[in-house]
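Missing here is one protein chain; the remaining ones are kept as they sit in the complex.
Per-chain residue numbering starts at 1, and chain names A and B are given in the order in which the chains are listed.
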Amino acid sequence: MDLKLLRDRAENAFRENGFPTSRDELWRFTDVSPVAAAAFDGAWKPADIPFVPLGSVVAVFENGKLSLEKSNLDGLPAGLHVGSIMDQADERLGSLADAQSAFVSANTAYFSDGLHIQADDGVQVDEPIHLVFLADADGMAFHVRNLISCGAGSKLTVVEEYIGGADDSAYWTNAVTEVFVGDEGTVDHYKVQRESGGAFHFQTIEASVGANAVFSNHAITIGSRLGRNDIRGKLTGEGGEAVCNGLYLLKDRQLFDTHMFMDHAVPQCNSHELYKGILDEKARAVFCGRILVQQDAQQTDAVQSNKNLLLSRGAKVNTLPQLEIYADDVKCTHGATVGELDEQALYYLQTRGIDPAAGHAMLTFAFANEVLDEVKCRPAKAHIEKLVHEWLDQVSA
Amino acid sequence: MALLEIKDLHASVADKPILKGINLTINPGEVHAIMGPNGSGKSTLSNVLAGNEAYEKTAGQVLFDGLDLDELAAHERACAGMFLAFQYPVEIPGISNMYFLKAAVNAVRKYRGQEQLDAMDFLDLVEDKKKVVKIRDDLLERAVNSGFSGGEKKRNEIFQMAMLEPKLGILDETDSGLDIDALRIVSDGVNALRGPDRGFLVITHYQRLLDYIVPDFVHVLVKGQIVKSGGKELALELENEGYASWVGEEGV
Partner (left out) sequence: MKIENEKSFDEIAEKEYKYGFVTDIESDSLPPGLNEEIVREISRRKNEPEWLTEWRVKAFHHWTTLEQPQWAKVEFPPIDYQAVSYYSAPKRKIDAPKSLDEVDPELLETYEKLGIPLREQEVLAGVVAVDAVFDSVSVATTFKGKLEEMGIIFCSFSEAVKDHPELVKKYLGSVVPYKDNYFATLNSAVFSDGSFCYVPPGVRCPMELSTYFRINAANTGQFERTLLIADEGAYVSYLEGCTAPQRDENQLHAAVVELIAHKDAKIKYSTVQNWYPGDKDGKGGIYNFVTKRGHCRGDNSKISWTQVETGSAITWKYPSCILKGDNSVGEFYSVAVTNNMQQADTGTKMIHIGKNTKSTIVSKGISAGRAQNSYRGLVRVQETAENARNFSQCDSMLIGDQCGAHTFPYIDINNPTAQVEHEATTTKIGEDQIFYCNQRGLDTEEAVNMIVNGFCKEVFRELPMEFAVEAQKLLGISLEGSVG
């Protein structure tokens, strides 16, 4: 569809329907009225926030704008194309993202930058492409639009990292990332969210996974005052595989919502989801994971698990793992737990000489670390582990 | 000085008395075996000694290396040199065996006033101990006991014992669930760790294990009391006659 027409439609839809309310089943636990009530009329400024590049290909966005000065998009391997989405017309834009969502509509209508990544057929890139979104402009809204396209038999690793300033500035990140994984392709996607303590952060990541292709996503959430990830995968070719893991570490009065939707449309696909959360102080987490197995999707193997650890009185969890199954020859399970650390494990550590406080810290880290087991990208893993340690140290201090 | 001195030990689980007056002394270098039927209190004894809070000591005294155990929390007992090889080692997903061991070794060293080991020294120690107790590298890299087979878990317990160099090793039914090959490997590890300064308390239901770890003394535990003590030949006697003469028909 013509981009202008797409944007007009999205803008009309957003103007007509506005933001969702708690009467909307998909938004029951997450009140977005603070976003709806805020005026986003802040002025742009450069963002001087430190970050560590995870590889040689880095795209840095400074308060919503791609900064070629801070980025390094030179010397790309042949067949890999990376540039601003504003410079690269792609008719697939908008073909995946959920048009029903108010946040997606707003993004489609108003996005002003974002990254377009394309690996041509058979192009395998091992090094991660690091997208860094720096934000500290108070009162601004950033509608970021990314499109990742992985050709047949190609391989890409993409890390999206959202970093806020230390000043608790209040802004709104509203990102949408569409991911196309061609047949036999592999996209290893990471999202690290450490926005400022005053920020709103909403992102929809929507992936279409071809035959014998693999899409994996790890979503690590530490920042923002109020936010949500909508992570949606559609398995469209036989033999496809999707892994969607996540970790949310929340404290203060943070509220973070994860809505995961995995659509098995064809036979013989696998999907695995492991989401874990640690909540301290008065933080609240919402997890809603829905696995849909359509009638044709025989021999589906889908496993979903959500585990939560509450560290303090006042922390709250709402978890809704859902299975919706219309095919009979399937193996589907889901599980959810909420609880404290395992007493048996604490005792075991003690018999090995580790005192209860150290044991507690170790088991809390272990709880989080299980999510990182499947992280294949080494620099991303090291970076995330460091962030998890820092968070845990803050909490136990 | 005796390594372990148990005097008239009584203990309960969930208010139910299990141990009813145990007396036992273990000197450095000695290997004692405790045998008994199911429900006699074997696991209670090991857990009370190690300091599991689910088990309540109700009377008596236990001195370990001259220290009153009542004064020591579970991790302090471990640091002081008591090691329990669990019957059912706990799985801890998310923590690699190596990371875990390094934390444990350094906790014990800190307690003993020794210097902390850095990563290189620690790896050297691991290489060293791997010569004593054989363990596959991949088990060391994996999360603690997670997805290990029964034999792998037990071998991991013995490897941990080698790493922590305790004064007293308590083996709680280490033979349960092991086939004959695994049993031999585990026993070889234990035997390699025997020495004049180290004592062992081997708790088992079956005599079989004692073919491999030959004890100096054998005690028979029945209904929370030691009803007979003797040399290693007592184990063979039990093998032939069973526990029936002590327990009565209903107890077997």
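The rule is short, and it goes like this: a contact is a pair of C-beta atoms (placed from the backbone, for glycine too) under 8 Å apart; a residue touches a chain by one contact, two chains touch by 3 or more.
Computed from a predicted model, the values in this text were never measured in an experiment.
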item: Omitted chain - touching chains that are shown; value: A
item: Which residue of A:22, A:112, A:337 or A:396 touches the chain not shown here; value: A:337
item: Of A:6, A:38 or A:323, the residue in touch with the unshown chain; value: A:323
item: Residue of A:311, A:363, A:377 or A:392 in touch with the missing chain, whole complex considered; value: A:311
item: Residues of chain A in contact with the chain not shown; value: 25, 295, 298, 308, 310-313, 315-340
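Everything that follows uses one rule, which is that only the chains that are shown with their structure count from here on.
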item: Mean-CA-position distance for chain B and chain A (Å); value: 47
item: Partner chain B, residues of chain A touching it in the complex; value: 342, 344-345, 347-356, 358-359, 362-363, 365-370, 373
item: Interfacial residue positions of chain B with respect to chain A in the complex; value: 50-53, 73-75, 77-79, 83-84, 86, 89-90, 92-95, 100, 103-104, 107-108, 111, 143, 160, 164
